[in-house]
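Yeah, one chain of the complex is gone here, protein chain that is, but the others are all in their spots.
And then subunit A:
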Amino acid sequence: MSDDKPVESAVRQKLTEALKPQYLDIINESYMHNVPKGSESHFKVVIVSSAFENVKRLQKHQLVHQAIQEELDNKIHALSIVAKTPAEWEVSQDVGKSPPCRGGAGL
């Protein structure tokens, strides 16, 4: 099977398996950064899951980190996370806007 978005696909599959999200959006924001066209280096994940019920804010993000540890260690340079419970998502679907790159990082 050919896949021109291997990192995005892996992230989608792993988060779906680990957290059974009700809503999942994986946005490749690499184009906003100083990386080659078509890169899969900068991502934003918007995820709504019951797995986040009664979980502290830091730990919600850590659940996401753990599920995609391999990609974070080896492929992904920057990851922005919006992690909400279904009830929180009901109240606000604001996912914000990622800040513009300031060029210093490289990969």
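Following the convention adopted for this analysis, contacts are C-beta pairs under 8 Å (C-beta built on N, C-alpha and C of every residue); 3 or more make two chains touch, one makes a residue touch a chain; residues count from 1.
The rule is short, and it goes like this: contacts and distances are computed from a predicted model.
Between the names "Large ribosomal subunit protein mL40", "Glutaredoxin-related protein 5, mitochondrial", "Ribosome biogenesis regulatory protein" or "Exosome complex component RRP45", the one given in UniProt for the chain missing from this structure view is "Glutaredoxin-related protein 5, mitochondrial".
When you scan A:Ala10, A:Leu24, A:Ala51 or A:Leu72 for touch with the missing chain, the hit is A:Leu72.
Residues of subunit A that touch the chain left out of the display are 57-58, 61-62, 65, 72-73, 78-82, 94, 96, 98-105.
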